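Note that one protein chain is taken out, while the other chains of the complex remain in position.
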Amino acid sequence: MKNKYLKTLTDGVVTENPLFRLVLGTCPALAVSSAVANGFWMGLMVIFVLTFSNMLISALRNFIPDKIRIPCYIVIIATFVTIVDLLMAAYMHEMHKTLGIFIPLIVVNCIILARAESFASKNSILHSAVDGIGMGLGFMAALMIVATFREVLGNGTFFNIRVLPAGFPVAKVMVEAPGAFITLGLVLGLINLITARSKTA
Amino acid sequence: MEENKLIVLSAPHFKSPLTTKKIMFTVILALIPAAAASVVFFGIKALLHILISVVAAVATEFVVQKLLKKKINITDGSAILTGLLMGMNLPAGAPLWIGAVGSIFAIAVVKEAFGGLGQNFMNPALAARAMLLAAWPSQMVSWVTPIDAIATATPLAIAKAGVPDTATLPLLWDMFIGFVGGSLGETSALALMIGGIYLIYKEIIDYRIPLSFLGTVFVLATIFGVDGINSGLFHLLGGGVMLGAIFMATDYVTSPSTAKGRWIYGIGCGLITILIRFWGGYPEGVSFAILLMNICAPLIENYTLPTKFGKVAKVK
Partner (left out) sequence: MKFISILLAGILINNFIFVRFLGICPFLGVSQKVETAVGMGVAVTFVMTVASGITWLIQHYVLDLFGIPYMQTVAFILVIAALVQFVEMVIQKTSPTLYQALGVYLPLITTNCAVLGVTVLNIQSDHNFFYAMVNGFAAALGFLLAITLMAGVREKLEFSNIPKSLQGFPMAFITAGLMAVAFYGFQGLFKDFLVL
C-alpha cells in the first residue's frame, strides 16, 4: 500500500514531471521563472490548488454527472484559485503584485485539469491528494530549476541573494522573454539527453 | 542522422557547380575590404574583435560537431564567415569577450541546434547580435570615433536624438568612406559596395534582395526624411543597411529562393528598417528587420512557389 503512494509521489516529481516530461503549464513556467522566489511561490500555490481540487473532485467523483464534468472541475479549480489569490493578496502583497495575472490564470493551467480528468476522477481521496502533492512538487522543482539559470545569469542572484560579483556583466535578456523560451528549451533538451543516457546505461 | 542523408535541402548552391566551400570563401573574400577598413579606422581592437569571434565560431563548430558525432566540416568556411560577420557587427568599444559569447551562441544555438549548415531558419550572426544587444545593451552600444577612439554616437543615433543639427551630423562623404562611429564592419559603405559588386559579378548573390532592400530604404527615407539631412542617402550610408543588405539578407538558407519571394523579402526588410529607424525604440533597425523577415521567409517562399507540387523552385 505504502509503495503505491510513494510511486505516485515520485511519478509526479520525476518520471512524469508535469513541466519537463508532460510539457504542461508552460505559460506560467515561462512567465514566473525569471526569479527563483517567484517560481517557489507559484509552485506553492499550484501545490495547494492541485491537492485540494484533486481531493474534492475525487470525493465528488461519483456524484458529478459525466456530461458536465469539465465545467464542474473548472468551477472547483477556480474556487481554490480564488482562495489562494485572496490569501496571497492579504499576506504576500508584493509577491501577489509580481505574479499578477498569472495567479488567476492557474485556473487554466493544463496540469490541474489534466490531473482532475486523468487521476482524481478515478482514484481515492488520499491517493488523489498524494498525486496532487507530487505533481505540484514536480512543477515547483521544475520552475525553480529553470529559474535558477535565469536568475543567476540574468540578475546575478539566487533567491534574491547575490551570488555573482557586483561587476559581473549579467545577461539582462535571461530574465526577459527570449531568455525564458531559450532556457526552457535547452533545459528540456538536457533532460531528454539525461533520460536517454540513463536508459541506455 | 542516417535516414536524413538523402534529403537535399533547399539551399540553391547544390544545383550549381559552386560548392559550399567556394561560396563561403568568395563571400569572406568580399568582406575583406570592409574588414580591412574597420582595422584601419578602429585599429588593433577591431582586428582583435574579428579574430576572437572567428576563432570562437570555428572552435564552437568543432566542439559541437564532435559532441554530436557528426562529420567535422569546419573547413567549409561557413563558421569562419559567421564569426567574421559576428565580429564586424560589434561596436569597437565593446569588451573583447562579447564577440566570443556571440559566436558561441550563433553556432551552437542558432545553427547547430537546428541541424547545422543549411538548416537554420535565422541568420546565426544576426540572431546572436540581437541577442547580445538584448543581453548587454550598454556594452553593445559603446561606439567610438575612428582613429582617436573617443566615445561617440552613431549618425543614426544623432539623427534619432532630436532635430537633426547639421553641425553634429557627419558629412555624407565621411559616411561613405567610413569615417564615422558604428559597428566595425558597417562604417565604410564604399568597402562594402566593392564587396557587393564583386559578389553580384561572381553570381554568388542575387541582385534582387540588395536592390529591393536598399531601394525601399532610399525611397522611404526620402519621403519621410526631415530637412534633407535625414535623407535617403543618409539612411543608405548610415548604420548597417549596406552590410545587412549585401551580406546578411542574402544568406541563402534564411531568405526565400524564388525571384518574386526575394523582391517581397527585400522590400519587407527595407520597410521594417525604416519603421524602426523613424518610429521605433532603437536607432538602428537593420538586424531586427532581417531577423523578422527570416521568420517570414518560409511563408513567403511557400506562397511564391511557381509550381504547386513536386518541383523545386528554380533559382537564377
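Quick notes on this one:
As written, the chain order gives the labels A and B, with residue 1 at the start of each chain.
The working rule: a contact is a pair of C-beta atoms (placed from the backbone, for glycine too) under 8 Å apart; a residue touches a chain by one contact, two chains touch by 3 or more.
This structure is a prediction, so every number in the text was calculated from the model and none was measured.
Considering the full assembly, A:30 is the residue among A:13, A:30 or A:171 that touches the omitted chain. Residue B:280 is the one among B:33, B:95 or B:280 that touches the chain not shown. Per the touch definition above, the residue from A:64, A:92 or A:182 contacting the chain not shown is A:182. Residues 23-24, 26-28, 30-31, 70-71, 74-75, 78-79, 81-82, 85-86, 101, 104-105, 107-110, 113, 173, 177-182, 184-186, 188-190, 192-193, 196 are the ones on chain A that touch the missing chain. Residues of chain B in contact with the chain left out of this view: 1, 4, 7, 9, 68, 109-110, 112-116, 119, 121-122, 127, 130-131, 133-134, 272, 275-276, 279-282, 285, 287-289, 291-292, 294-296, 298-299, 302.
Definition applied: only the chains that are shown with their structure count from here on.
Those residues of chain B whose C-beta lies close enough to touch chain A in the complex are 95, 109, 113, 131, 134-137, 139. Note for the complex: chain A touches chain B at residues 169, 171-174, 176, 178, 182, 186, 189.
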